[in-house]
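Subset of chains shown; positions unchanged.
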Amino acid sequence: MSAAALEWPKEGNARVPYRVFADPDIYRAELERVFLGPTWQYLAIADELPQPGDYLTTFLGETPVVVTRGEDGQIHAMVNRCAHRGNLVCLKRRGHSDDGLTCVYHAWRYDLEGNLKSVAFRRGVGGKGGMPDSFKLEQHGLQKLRTDTFAGLVFGTLSPDTPQLSDYIGNDIGGRIGRVFRGKPKVLGTTSQILHNNWKLYVENVKDTYHASLLHTFFTTFRLSRLTTAGGVAIAESGAHHTSYTYGAQRGDNAASDQLYSEIPSLHEDYRLKDPRFLESVDEIGDGITLQILSVFPNFVLQQIHNTIAVRLVLPKGPEETELQWTYIGFGDDDAAMTEKRLLQANLVGPAGYVSMEDGAVGGFIQRAIKGGEDECSVIEMGGHEHASQPTRTTEAAIRGFWQAWRPLMGY
Amino acid sequence: MDAAAELARIARRIALEELYAEYVHCLDSDALEHWPDFFTDACHYRITSAENYSAGLPLGIIYANSRDMLRDRVSALREANIYEPQTYRHLISGLRIERDEGDALDLETHMLVVRTMQDGAMSLFAAGRYADRAVRTADGWKFASKVVVLDSRLIDTLLAIPL
């Protein structure tokens, strides 16, 4: 079926036809309308490119992008596709160049902003060959992205219609990003996962405040987070972005909570850690929020779980494959002990994370389960049918918000 | 080198080969409860990527600083975490002694892990090396430190069972 042919259920955001997670035509349309469309996508942490000439490569959807620090000291981003015959201009994931970017195929040279500076043998050799006079360097640069920075995070877009980044993010979500980035970020390391599911199944998982204490029984067991502890979800009016937040367990009522959870299979009363040091955290921000999961539409995630802070990028790699990239952050003023805390708490997340490994698998389970059921729908009614902020996490409002933002882009 | 010393050197190397054979057998036969026993009390265990490792970035996919933390990892896998049935098959090759202090050694071996899911799908799950510190103790060689350096940045789906 073609992307256009899908008829959306009358229940609106409370129903999602599984086809949107499997159909190759819908996927191709997404690459165009969502990832090359009017959305801001995370590219890098500005501090990853300290010096002019530093560059790294990433993607807008599946489109390769190079991000540079220009001679002007500014961040620039271009499609990583040579204007001559389409070769990758930058082959390395990260690098530095003192004289702009040179394509290996025919040595066409660009400056760090993507302007074509020279064409090898443009005038030919011995008066023979070369480019016609009609050829103008300025008409053949790399395709440029708009870039903007928020709290030290670099975002990019290829669409002229994308609103200003700060307006796109909005004050509420923006404040919750700023809350985490109080200092100069320092990268502690990166890791990536290949997920065998459509990218949106992972984004739904991120926005799913309902699942955490049920799927991640580790969490529950240690009362690290329960739906019974104080917290809620903040959702941008557009539905596009969200933040879920939880306050320290002490604010919850454990007795009542255990009672409530006693029906849930996940509780193991007897389960205690032999070496709990890895959970020793400090309230470094000072507002008592021990957990914050934040997303910016379509594919950026910022996570603060106690002292482990990471940005996640969700990259589509096909209708049924997704790459999830994690970059773990500390701050310039962390001492050794604080860094150690972050490294130990990092056991909670990532591909082997005590409270995240299930998220790597569940999307693939769904992808397998919906085969032959592409015209069936998921039921997203927890917390009602709206996508407004709520003072509870026992809701799927943030997921409905995602569809609220995705559907008009896709014309559904 | 005299015969006795030569024999001792060889016997030690074989003991180390056997150590690795037992280690991977433990993981691949789902005897995870015994996995921590291959380590000293105050051990370091870390799984990381060559990219992080060579950049000097300390992050680990798993990062533990005591044998008890390894025991906690096993308990979580048994009692808390949810993942599909799967098994590893480790292959070890090319044991090298990088630093020889007699009863304390820096060791390196190449490793490769094939993962098999319950539906029968096999995949090349991990390739890399063990960069280890082994010490001779009353009950044999133990790992004071084991850093699993994976060649790839990517983990397929999740990493539940340790490497």
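The letters A and B name the chains in turn, as written, and every chain counts its residues from 1.
Quick note on the criterion: contacts are C-beta pairs under 8 Å (C-beta built on N, C-alpha and C of every residue); 3 or more make two chains touch, one makes a residue touch a chain.
Keep in mind that this is a model prediction, so the values were computed, not measured.
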Problem - Chain copy counts across the complete structure file, not just the copies drawn - result: A x3, B x3
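Keep this in mind: only the chains that are shown with their structure count from here on.
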Handout entry: chain A partner contacts - residues on chain B that touch it in the complex
Key = 47-49, 51-52, 57-66, 68-69, 71-73, 75-76, 79-84, 153-160
Handout entry: Residue ranges of chain A in contact with chain B within the complex
Key = 187-196, 215, 217-218, 221, 266, 268, 271, 273-275, 277-278, 323, 328, 339, 343-344, 346-347, 350-352, 354, 357-358, 360-361, 364
